[in-house]
Each structure stands twice: as C-alpha cells, then as structure tokens.
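The complex appears here minus one protein chain, its other protein chains still in place.
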Amino acid sequence: MNEKNLVLSVSPHIRSEESVKKVMWFTVLSLAFPAASAVYFFGLYPLLVMLVSAFTAVVAECILLKLRGRDVSQCLDGSAVVTGILLALTLPPRFPLWEAALGAAFAIVFAKQFFGGIGQNIFNPALVGRAFLMAAFPVDATTWSPTRFMSPDTFTGATPLANFKFEKVLTPYKDLFFGNVAGSMGETSALLIILGGLVLILKGYVDFRLPLSYIASVFCFGGIMWLINPSKYPDPLFHILAGGLMLGAFYMITDMVTSPITRKGRVIYGILGGFLVVLIRLFAGYPEGVMFSILIVNSIRPWIDRLTKPRVLGEV
Amino acid sequence: MNTIIISLLLTLALGLLSGLFLMISFKKFYVQEDPRVEMLLEALPGANCGACGYSGCVGYAEALAGGKETNAAKCGPGGQEVADKVAHIIGLDTVSIVKRVAKVMCNGTKENAVRRSDYDGVKSCRVADFTLKGDRGCVYGCLGFGDCVNVCQFGAMFMGDDGLPHIINEKCTACGKCVEACPHDLIELVPLDRKVFVFCKNLDRGPVAKSYCKVACIGCGLCVKQAPEGAMKLEKNLVIIVDAEKVDEVADKVVGVCPTKAIALDEKFAEVKTV
Amino acid sequence: MAQNSRKPGYELVKGFFKENPVLVQLLGICSVLAVSNTVVNSISMGVSVLFVLFFSSLVIGLIKDLIPNEVRIPAYIVVIATFVTVADLFLKAKFPDISKALGAYIPLIVVNCIILARQEAFTKKNKLLPSILDAIGMGTGYIITILLMGIIREILGFGSIFGVKIFGSWFKPILVMILPPGAFLTLAMLIGFMNFITRKSEEKKL
Amino acid sequence: MAKSTFKGGVHPPYCKYTTGKGIEKLPVPATLYVPLSQHTGKPAKPLVKRGDEVKKGQKIADADGYISACIHAPTSGKVRTIIDHPHPVLLMSDFAIVIEPDGKDEWFEEPLERVNWQESSPEEIVNAVKEAGVVGLGGAAFPTHVKISPPKDKSIDTVIINGAECEPFLTADDRILQERAKDVLWGAFLIKRAVGASRVFIAVEDNKPLAIGKVSDVIKEFPSFELKVVKTKYPEGAEKQLIKALTDREVPRGGLPMDVNCLVQNVQTAVAIYEAVRFGKPLIERVLTLSGDGARGAGNYLVRIGTRFLDVVEMTGDMSDDVIKVINGGPMMGISQYTLEVPVIKGTSGILLFTQKTARRFEEYTCIRCSKCVDVCPMGLLPLMLVDYIKAGRFTEAKEKYGLSDCMECGCCAFVCPSKINHVQWVKFGKQELRRSS
Amino acid sequence: MKNEFRMVIVLTLIITIAGCLLAYTYVSTQDDIQRNLENSMRTALLSVVEGVESYENIALDEKTSVLKAKDSNGNVIGYGVMITGGGFQGDIKLMVGFDKDASAVLGIEVLENVETPGLGNRIIEDWFKKQFEGAIPPIEVLKGQKPQNRSQIEAITGATISSKSVANIVNNAHKALETYLGSGGGGESAGRGEEEILEYFEKRWPEKRLIKKGTYYVINDKSGQSISYGIFSEGVEGGDTVKIFMTVSKNFSKIEDIVIMNGSEVSVDKEKLDELQKRLIGESLPLSSSNVEVVTGATIIEDGVVSAVNKGFEALKKELK
Partner (left out) sequence: MRPLIIFVAAAITNNFILTYFLGLCPFLGVSARVSSAIGMGFAATFVMTMTAIITNLVDHLILRPLHLEFLQMIVFIFVIAVLVQFVEMVIKKTSPSLYKALGIFLPLITTNCIVLGLALLGAMRNYNLIENTFFGFGAGVGFTIALLLISGIREELEVRDVPKALKGAPITLIIAGLMAFAFMGFSGIISLQ
C-alpha cells in the first residue's frame, strides 16, 4: 500500500471537462469570426483597438483584484479578454485608442469588479463600457467610416439604421448580410457573427433560446409595426440584419453571467429584449437600441429569475 | 399691500382649517402606542433616512421595542451617541467587566496531529466537518481551515504556520463570533488571567487518540489526582477543568504530570504563537 | 467621542468630515447629484442650503418649545419652506443666472433631508448655540461635498473649472460626468472612498 | 419506440469496462469486520460478545427498532472483539464485530428450499426478509422489510425492479441480470405478492443489451411483468426519476414512492429477497464491482460482508501504486474513503480505485452563472442559488425558497459545473445545518 | 385638550407668519424679478435683431410670442419670435430674429434647452447659431454635407435630432410670424386674431357672408346681395396703436358694427372697450372726437379709435371708387 494519504472528497468524483477558462478562451476564439469581418471591411486598425481594449481590460482586472486582495491570476481566466474584445467590436472602426482603453477599464472596474468580479456582475460589462463611451464621447462613438469597399465620396456617415431612421433609406439585404455597411467594427457582417454564434451554441456555451427568442422577438414586433405602416417602419428582415442585433443576440444577451438561469426565463428575457430593441429603434432618439435593450433587461433579470423558478419535481 | 393681506388671510384660513382638521382627526383616530417607541423615536435622529434598513425611524424604533431587532447601533446618522441611548432604553447594554479573550482548545499543529487523508473540497471547517469529518486523524480537533479567522471582524485572529488559528489578545473583544464558527466547539471565551488549560477535546480512547495526535488527552487521569478534590474530572476519556481558580493554584503540578502535554500553561502555549 | 460632543467647537467641525451629512449620513443626496455638474452651481446650491439650514435652525431653535410634538413636522417644514422661498425669490431677483441654472432644485431644498434631519436630530434636543453651530457645520460639510462633486465633474466633464478651460485642446471632455450616470458614479466613489477611509482609521484605532 | 426518461440529467463517461466479466466468488479473508451500522436507521444490537464462536449465517446482531436490520455472521469463526473500526459510510470509526474465520465456513442453518414458497403470504415474505437482514442493495441500504410492508392507507399497484444501473463503472446489477435474471424475476414476484401490486416493471437502461436480452427471454414466464428499456442517462436509476420515466407519476415533495403507489427495488435486493424467502438464506454476501483505472483485477465479485477493501483489492490482484482515491459506490454518488481498512457492507455496490488521472483535483472557481446546473438538475432545483444561499449561511431560505431538502445529491450539477463548484458538498453541509437548527 | 388647541394655534400662527413674510419678500423682490425678465427678453432680442431701441411684445399663444423690434423712431426694423418647441430631450426655447419682411432669419438665440450636454447641447455654440444668419426659411438640415444654399444648414455631428429640432422650431417661428402678419396687414393686433373677429361677425349675423376683396370685405346677405362693407384699420395716438375692424353701411353713413382690438401696450379693461364699442355702433361717419362720449378709463385709446375709424372710412371710400 502506498503511504500517501488518500484523497477525501464529496461526490461526484468525476467531473466534466469544462472549465471557466475553457469557456472564456473558446469564446475569445469564436470572436475571431466577427473580428475577421472587422479586419476585412475596415482594415487592421480595428485589430489594434481590440488588442488595446483587451489588454486594458486585463490590466484593470489585475489591478482591481490586487486592490481587493483577491487572487490576481484570475485576470487571465479569459473573461476580461472577452469583455475587452466585445467592447472593441461594438465601437466605430476608427475609434480613438485611448478612449477604447478608458471604456474597457470602466467596464471592468464599474460593471465587474465593483460587483464582486467574475460571475457576480449584474450588467454586461462590455455593454456598460460601450454605454459609457456613448455618453462620454458621443461624437466619437457615432462617427462611422465607410468600409474598404465603399466609395468614401458617397458615404453619408450614417449606419443603415440611421439611414433608415432619418432618411428613410433602406440598405440592400446583401450588404447587410455580408457586412459591407457602415457600423461598429464587429457588427456589420451578420453572416460571420451567426457562424461564430453557432460555434458557441454547438459547443454548449450558449443556450440557443437566448439568441433565438431575441431575434424572433425583434422580427415579430418589428413585423407588426411594419404591417401597421410599411412606409414608416422598416420590414422585419431589415430589423434583424441591420445594426448590432446579431452581435447582441449571439454575444451580448447570451452572456452567462447576466442572463437568466432558467430556460423559461431566458425565453422571456429574449422576448423582452427584442421588444425594447424595436421600441427604441422606432420611437426613441437613438437609431440603435440593442445596447440599451440588453442593459435594461439586465436590470430586470433578477425579477425574471425570481418569477421563473422551475417547478421542483413533485411540487404541486 | 394687497398681496400681503390676501396672503395673510389665506394662510390664516389654511392654518386654522388644517389645524382644526388635524385636531379632530387626532381625537378621532388616536391610537395608544408602546411608550418605548416614543422614547426611541425621541432618541433617534428622525431623519427617516432608512439607513438602518427599516422604513424610517419609526420602523426601527418599533422593531427595537418589539424585540425583533437587537442591534442598537444601526442608525447611521445618529452614531455612537444615539446607539448608547437606544441601548439604554431597550436595556441592551451588557458591559463586560473582566476582560475575556477567545482561546483555541486544541494544540493539534501540523506536527502534532496526523492527517488521515488528503482533503479535496470546500475550504471551510464547518463544511469539511459536516460533510467529510475533516482530514485530520482526530475528528474532535482543529480542522485548520480558519473559519474562526474569517468571521473575526477585529483582525484579532490569524492562521499560524503551524496550521492552527491564533488570537491576538489585545485585539480580541470576546464577541464570540469565532466560538460560534468553530464546528468542534474548540474556542472558548476565558478570562485573561487564567493559566491552565486542557488543550484537547478528544473523546477517543487513549491508544486511539495517541495514534493520531502527540498532544491528545489520553484520559489517564494523572492530573486529576494532582488537583484539589472536585477541581478536575474525567469524562469520556477527557479531562475537564471544573474549578479553574483551584487548578491554577496548583498549575505547575498539574501541568508537569501530563504525559502528552495536553494540559499546558497558557504562557507556554503563547510561545508557540510567536513563531 | 461622547465627551467631545459638549464642546461647541466639535459641533461645528463634526459636520465637515466625520459626520458629513452627505457622505456619512447619506442625506441630501438628491440635490448633490442634481446640481453638482459645475463648480458655480455647486457653490450656489451649497450656500443656499447653508443659508436655509442656518436660519431654519435659528428659528426652530427659538420656537421649538412652543410647538406641540404632534404638529412638529408640518411646523418645521413650513419654517424651512419659508426660508427656501425667500432664498428662491432672492436669487431670482439678484442673481437671475444662478437661479436659472439651479432651476427646480432650489425649491427642493425644502425637502432636502439634511435640513429636516438636523432639526429633528439636533436642534430639537439641544440649546440654541450648539444647534446653530451644528447647522453651520453641517451646511459647510454639505458645501464641501457638493463642491468636491462639482470640481470633479466639471474638470472631467467640461475640462474647465469655474467655466474656465484648464486643459489645452488635447483634452477631450468625458461628457458622461455631467450626465446623470456620471453624478451617480462620482458620488458612489466618494462615499465608497469615505467608507474606505473610515474603515482604515477604525482598524488603526483597534 | 421513444424510450422513456425524465427531465435533466447528464451523460458522464460510462466506463462500464466490467460488463463482460462474470461474477467471481471471493474467498473468505483472514479477518472480517462486520459493522453494526450497515443500513439506514438505528444500528443493530450485538448478540455476541468477545470470544463467542459463531457459525455462518448465525444472527450476530439484532435489529434495534422498526427501521433497522439484523446482521448475520458471514462465515464461521470466533468473535475476536467488538471495536471501533473505520466505516465506509460514516467516514469515521464505528463499532464493528471482528470475526476471525475458522476456515470451515459452516452454516448455522443450511439454506433449504421451503415448500410452497411461491405461495407465501405477505406476512411470511416480510418476515423472511426481515430475518434475513435484507436491505436495499442499490446503495441506500434502507431496510427492505419496511419498504415492502407499506402502511394500510397506501396501496401499491406497481413494483419497479431497478436495473437501470446509471452510475458509471458499476456493472454488478448488470451482471446479476445477465446471470440470474430468473432469480431477479422470482424476487420481483415475491415483492409483488408482498405488497399486492398488479404489475411489475423491470427497468433496464438501453446500454445493457445483454441484460435486456436475458430478461426478455425469461420474462415471458411471468404474466403482468413488463420489461421497460429506459434511456441511458444519469441518474436514471434514482427512484423518483425512474418512477417519473416509467409511470409519469411524480413523487410529491418530501414524499415516498408509495405516495404514488409505486415501489422500487434494486435487482440485487430482489435476488436477496428471493433467496431469503425460498431458502431462508440471510444476507451475508453481495456482488460488487471492483473497477477504476487503478484496479488491476477489475471485475464483478461476490464478496462476504465484512471483507476489508484492502482484502478485496489484494485477493483480486492488487492495485497500481498511484491510486489516490478509493470510492465506496459509484463515482457520482459514492463516498471516498480515507483508508482501505474499511469493510464491505451490505450497501457497497462497488469499490472504485482511481489514480491521479481520473480523480483530478479542482480548485473551486467563482460561479459564472452559466446555469448548466439548472439545466441538468433532475429535481428542477437551482443548484447555483442553493450554493449561494448556503454560502451566505441562509439555510432556511435555501430550504423554503430553493428546495434545499429536495436535493438528492445526485451530483449532476457538480459534474457539469465549469467552475468546479462542490455543489453536493455545500448541499450536504446545508442540510446538516438545517438539521442542527431544527 | 389644552394641548390640542395649542396645536391649532401654533400651526396657524406659524403658517400665517410665514405667509406674511413671504408676501413681503415677494412684493419687495417683484420689481427686480420683472426687470430681470424684461432684461433677458431684451437681451435676447438684441442678440438677434440689431439696433433695437424699443419693442412690442405680442403673445400669440402659450409657446409663441412675437416681438416687434423698433428703432428709435418707432419704425419696425424686424421681428423677434420667442418660441418653444420639442427637442431631443425636452423643450427648446428660441428667440428667432427675422427681418422686417419676415423673409429671412437674422439670427437665433437659444434661451432654454435640456439637450444632452456636449452633444445636443451644442446648439448653443456660435458656429451653429451663425448658420442661421441670413437663412431663408424653410430651412433644411444636412448631415455630413456642406450647405449649398441659404436654406440649408449643417447638422451637429452626432446630434442630428437636436439640429433638426432647432431648424424645425425656426421654421415654425417663421410660419407663426407669417400667419400673424398676414392676418393683420401690419400685425398690430393681439387681443383678437383676424379669424376670431371674422368668426365673431359670422356669429353675430349668421345670415350674412363676409367676402374678402383685397384689403376690404364685402358683406352679402343670403341672396348674395351686398349690404355693407368691412375693413381693418389702425390708428395711432400717443404712441399707442389701436386696431379696429368695422363694418359700414352701404351708404357710408353709419358704423354698423365695430370691434376694437386691444394692442398689447394699451392696457384697458375689456369692459371699457366693450362700452366704447357699443357707443360707436350707429355713429355716423366720419367721426369727430367731440361726438363720442368719453368712456372713463379709456381715454388713452379713444383718440386712436377715432382716427382708426376715420382712416378706415377714407380707405374704404377710396377702394370703392
């Protein structure tokens, strides 16, 4: 018999192969799809923004962990990198680097570490960072640039949604789908985002209910409005292809930490989010509502969780 | 001038009307209350800020008077002063006269106590004890995960390199949090001037206890014989000090006779701490 | 702590920092958030609050024995409201610009919890002089806080102080600081910082 | 045909390496340690004292109270002493009768077939089961005679024989079905008689084709018996889940299967009942699976109660040196041991020897609310919330709001958790705290 | 019992004293406050119309008022329109200056706004406001492009809605001014708008029809026979402008009916005006001051009314000849 003590632990004695690090770094990997579209359409600068943003996020996380006397190595678990890259992907393609860094730091500090760090945040950090930048530097955050395949002379500086909202101009579906439109660096190509999202769904890191209910909800509510007045409101297909909806649906609203824990809750969450998107897009001052809609449902989430507690087996 | 006169009339009317209105309602709707609530309300700042977590001062006062709340120091704006008053009104203040400190009644350091297994799980004494009985051979001794250290609000405890928690007497307020936290009831609040302690809670038979801990009480009873009649007793293989004062008088004798050093002087134990 | 409370000097100074009405007692937060976007606004609001607090404490300190307990709150609040209206009219007449900037918030000094809270917590139970000192102290504490907020928010949000640009053209104002979220976050940080310091000093004491 | 199943559950790697290994009978070891507490309920009262000679099958400890079971000598020999000895479930030492076998292995009473055993009355069956000291052999070790004599106000219409051995590695039940299918069915027949049920389901997971084949061969002889193939999923073999899957009835919260007119018995228990009723044979041995990557002699063995794990390991061909974990039971719900000194008891369904490779250690990370645990929980609980509340020390709330007491500690949540949170440990702790406070 | 009475008394006393104190403060600060208001309006007007010496404020509705800017001689040199309209976050209050033809914008001044600071709030920046100088309404807002003509302005980056809101409000101001001017052929009236007066006439004689013929009106009966004539007219006396609408019998001998529209600077009670109106009905034309009985308190405008009536009479005669 060996002299070493036997390991004493509580069941189960076998565990799945998943780990937080794996989940996070795989998500980072899957972000290569939208990141690729960013590089393809807007050149290498977006890559720089992503790097700076991710780096700042990690550094900020590291400093805060140190200050709070927590395990500093946590900053490399990948979650800060996800936040940093996601934030970068929601920014305009020519966004100033230092502002992106500030946004990333804000996201990590205020939305994540102040709430207790990974897994404890109430709001999606990347979106908080984005909202912060939107409010802090409104001009930079809404200055769009043309893709490499658009002629700069005819570019009006508006995203498809803004074009529709203010000029009633519809952008062709093909451009929307493949991404040859103005917009945030990672949000333009619906195709690549769907690919990245599908990878996550297949890997089991994302519950398909979230993106599905969110997109379907936008489609339905958008469709209802369109049926009511087709000349005033865009058709539902435009709704789901334009703007940050795809990025939001596959990468933002699906954030594990801030989404409801039950399946039913997730469906409700998605529907509510979709409703808010249509509401804000069509009636509020901003042309895009994805970010706001998700932040708002984030704050409603505790109630969704509370009200959708699953039935315990055998409960009457 | 006109304006002033109109104002005067209006406010006069308003004041009279509402005054009368209130007076009548007072008479009609008067409800007798616990006088202490009034007193508490008097003592509380009345800011109704809600810092106490109750709905305003009334809520807090009622909770205090009703005995639902026992913390007199919840009022942020009031500070110490109000807390004292409040405590006085509801009779909560218990001032301890003799300084007491917490003391860990186990000397199962890493060297003294044998580990029976390699624990893998939640790093908490309580959890480890309730689920796996800990990883030490002795299921009565210190588990060494430091639950007591974690609950100490005063920074009076720390985990020593020897695997046992230590108490800084100067900082200890004898609040008793650590006593509650220890799943093996190893921590006791003792007067600072006590000398002799049994640093063991093991109930196993001598040979068994000895097999996993060098300093376990093996229930030999030698010390009991040294102590005055009735000052110590043996119960379930363990020595218990019944009358501390009497035992302290013969401290050296009692301690000297112990084969395992389970009984020890506090000073001696203190030396270990400083390491 | 307890023996200090009788010294008049303590009553004056305690409000500055140790018992700061906003940061420690969490009173009067609404106005601090709403009006602290520039230094000028902060000062105006601060002074108005000090004014109202001072006179309310004075008057209530004088008449408190006459007021039956049951109608205490309506009576106090009327006194406070009177001084607020006076302040409002005065500002409107003499400083129309400031009056415009503070907008609807001057009237809301009436329900600024600081004022009523000090009457209830202090003036009601103390003699006139300490009450007045307390009022001045608390008012000053309020000014300190709102000024701090104003300075932080104006510097970051406008890149200026007292309306004068202090940075070169390289500075890009962080607009959010002068928006509602900026106000919330700045105050949160100040209170958090205050908590942090208090905790540290308490630990030291032990 | 869609195979019936329940909501939630996980698919751990099944590792049923020993499914093809026949049941081997192990010899009697040099010393036997028979613990007095081998079942749910009060420990048995010893009937022998130091120095007594005992015969195989002789009752050496009697049931103490209704929910308790008697214990028989596994072989003939001398009682050396009654002393504390490490216990495989309690995780500390507890009283055990130490028997030194004389090597003769003589019966106290040779098991003989009783006439007309098939026509035994319910009382006779219950009595025989009680005298034989039969307990639930699936792992829970609940005294069987209690289970098969439901109170008057409960009627049972369905008997379920649980052959859905869903724990990875374990194949003992599988082997029993393969080798002794008919005995199992006779046992089920007796249970059905005892409780007056109208039908019997034999539930087998679809990853045990050999067992299924065997059972379907012999089941024809038993009218009102039905073979139910269920989906392979953990914890398919848990009582409430199995009932839900087979009958779509839900055992009410805090209730028992008999509340929905069901009775679930493990296949080995059925065999034990059969042997007890037909031959009057007491429960002195059981089949268990020795497996795990550290076991050199992995297989299914018929082992005397009281044989130390150490002896089992040595008699089957030792184990590799780097074994760091020994488990009594399956990997999902089994209990890890701090020593190999612990003896096999009635509830020991398997001994698993894990090396570093399988028994990996993980640091608990912060919960990232991925809610995989919610998705897999077969009871419909919110494990992550449970842990949150238990961690915060709010046990009553954990019970009232999140159903702490409903958790059956199947370990699905901890299995899938990417943060490697020890849900089961927290829950066990929480339940203990609840018990303390009440 | 005693306590309860004391309660009432104290409460009443406190609020009464408070009320008096406030009333006193109010009265003593009122002048300053009024002056501040005037000043701010004047300053605003000055910043959009140059060379204003005096102005006349005509409130059109709750949100719009027209300020007639005059030089030292009392000639109208332009108009300021103070108007409130919806912006992105809330209301925007503008002072819009127009030249005296009301065709081009002279300048705008943002009086109140709650737009997002640093974004929509940039409508207060000079470069943005300057774009409106000389602009010809209706103004169009361009995004990301330079204006091509005098009816276009460039939007603030990132604040298109706020920019558009301002342009909209300016356009509305222009419309309001045009309507106002168009109605009054000089736009002196404020007490009653043209439409209101016409309505008044229609109500008074439901059987008659008013038909506009250039500057005067022909009043027909049901059968289409013209029975009398109506005209707007104004008179000036002592710096006050008075505007009237009167109908004159076909033979030009008598005033059939008259409505006096009170100018904003002329403050006369409505009852007094009505009294004056009643007296004038049926008077023969042309009027002389002597044959109008003095109405107490309305002397200020009486002469103005008389001159207006006579002017209108002359004008009507001229038109019909």
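Of note:
First chain written, first letter: the chains are A, B, C, D and E, and each begins at residue 1.
Here is the rule we go by: contacts are C-beta pairs under 8 Å (C-beta built on N, C-alpha and C of every residue); 3 or more make two chains touch, one makes a residue touch a chain.
In this text, all values refer to a predicted model and were calculated from it rather than measured experimentally.
Under the touch definition stated at the start, the shown chains contacted by the missing one in the entire complex are A, B, C, D, E. Screening A:K4, A:R68, A:R148 or A:K232 against the full complex identifies A:R68 as the residue touching the chain left out. Among the residues A:L47, A:I63, A:L237 or A:I300, only A:I300 touches the chain that is left out of the figure.
One chain of the complex is left out; on chain B, the residues touching it are 3, 6-7, 10-11, 14, 18, 21-22, 25-26, 28-31, 48-56, 58-59, 62.
For chain C, the residues touching the absent chain in the complete assembly are 26-31, 33-34, 73-74, 77-78, 81-82, 84-85, 88-89, 104, 107-108, 110-113, 116, 179-185, 187-189, 191-193, 195-196, 199. Listed for chain E, the residues touching the missing chain in the whole complex are 15, 18-19, 22-23, 26, 62, 84, 86-91, 116, 161.
Note that only the chains that are shown with their structure count from here on.
Here A-E and A-D are compared, and the pair linked by more C-beta contacts is A-D. The chain with its C-alpha centre at the largest distance from the centre of chain D is E. Averaged C-alpha coordinates put the centre of chain D at 95 Å from the centre of chain E.
Once the centre of each chain is set as its mean CA position, chain A and chain C turn out to be 40 Å apart.
Averaged C-alpha coordinates give centres for chain C and chain D that are 70 Å from one another. In chain A, the residues touching two or more other chains are 4-10, 138.
Shown for chain B are the residues in touch with two or more other chains, namely 18-19, 22, 26, 116-118, 120-121, 131-132, 135.
Residue ranges of chain B in contact with chain A, taken from their complex: 115-121, 131-132, 135. On the chain D side of its complex with chain B, the touching residues are 84, 91-93, 324, 336, 338-339, 361, 364, 422, 425-426, 428-429, 432-433. Those residues of chain E that touch chain A in the shared complex are 88-89, 116, 118-119, 143-145, 157-161.
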